[in-house]
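Note that this complex is displayed minus one protein chain, with the remaining chains in position.
== chain A ==
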Amino acid sequence: MFALAMRSIRQRPGRFTATLFSSFLGALIIMTFNSMHDTAAGPGVDDRSAETLTVAASVVGGYGSLLVFFAVASTLTVAVRQRSEEIQLLRTSGATPAQIKRMIVGEAFVVALLGASLAVVPAMFGGQLLLDVFQDSGQVAGSVEHSFGAIAFATGFDITLLAAVGAAFLAVRRAGRANGKRPGRARNFFACAALVAGALSLSATFLLDSDAEIMMAPPAYGAILLSVGCALLSTRILPGVLSVLEGPVTALAGAGGYLTVRNMRQRAAQLSNVLMPLILFTGMAVATLYMQGVENDAVKASGLVKDADAKTLETLNYAVVGIIVAFCCIMLINTLYAATSYRVREFGQQRLAGATPQQVLAMVGAESAVLTVTGVALGSLTGFAGVLAFTSVRTDQVLPGQGLGIWLAVAGIATAVTVGTSMGTAWRRLRTPAVDAVAVAA
């Protein structure tokens, strides 16, 4: 079965692009940040430099790793779900569930291994660049040499492989079940576990000193875990959102909107996999950007750092947080692209039933709009939960003094990316003649 896995990877590399890309990018992020641990442990690094590096690695590297874990896992889940027909075919050809599991999990392992291996060299350069930024801002002594060692290497491979293999295992178990009628008790369990862990992580913020260096870590972890919990629960939330939005969606998108509402009701479980990166992006962007803003203001107000230095520090921190937010955004695009490309056959069937390409696009557009509203709402909720916890400990206020500008920007980007990627991909897929589109997977 492992041989079959290898063959299927070699024969159809295109199917694995999304998975390969996400494990590559995930490993790159983890290795880049965690190489700061290795660098800090190097010989002749002064205490202050070592501290800056360790804090960056454990705070941003820490929640970054958790984020990568869920991002890679969600891409993998989407990818395995798309192969249910192939899995069905294998089963009818006499493959046992264990063999199918070995094949899918084996594939995920190989692809993630490849992705992580490809990320090693870029991560060395990435780490060097990150160190340069720290050195330019004067946070780290110029004499410190970048080192890419065991910690970067081990965390990069471990987390990427664990996320890929774990997600493939869970997804194939679901896909392999003869008729997955039992709406996952496991899903509910994971959702509750993520929400509880998130709430605990948020409460941990209150146990810290208001000027602890790692203050940003617990609320960021909390926001990520709450986002994951919400994404898993979205199978329950979506029907509610749909019943509210059914009227406007059908009114605005006509027959396309009619299809949207019916589709989304039936496909709530699949859609929650697409919602995961959207909620993560919104939640992470809101949480990290606002927290950084609050932190910057607090540093400025304390007067401990000179104005010029405060400015550099601000830029540095935004740059670091920006990497994480950009990563979330790319993962969102990646997932949406993979999920929409897969629907070429469904689009073909709709066109054969008499839908014009415009109606199919209207359907996809309406669907993205509902997803965006749900995802941005839940993401903002989880993001602001983190921000409020952080702000109330770091300052003596509850609300951050940053205004709504950041949130509006984040929501705007989330909307543009979701609607743009889905409709752009659908538009390209619609160029395949309907008859061929239907034949693809038949």
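Rule of thumb we're sticking to: a contact is a pair of C-beta atoms (placed from the backbone, for glycine too) under 8 Å apart; a residue touches a chain by one contact, two chains touch by 3 or more; residues count from 1.
The rule is short, and it goes like this: contacts and distances are computed from a predicted model.
Trainee: Looking at UniProt, which of "Aromatic ring-hydroxylating dioxygenase subunit alpha", "STAS domain-containing protein", "ABC transporter ATP-binding protein" or "Amidohydrolase family protein" names the chain that isn't shown?
Mentor: "ABC transporter ATP-binding protein"
Trainee: In the complete assembly, which of A:237, A:255 or A:330 touches the absent chain?
Mentor: The one listed residue touching the chain not shown is A:255.
Trainee: Which of these, A:214, A:352, A:398 or A:416, touches the one chain of the complex that we don't see?
Mentor: The missing chain is touched by A:352.
Trainee: Tell me which of A:240, A:420 or A:433 is the one touching the absent chain.
Mentor: Reading the full complex, the residue touching the unseen chain is A:433.
Trainee: In the complete complex, which positions of chain A touch the hidden chain?
Mentor: Given the touch definition above, chain A has residues 254-255, 258-259, 262-263, 265-267, 346, 348-359, 433-435, 438, 442 touching the missing chain.
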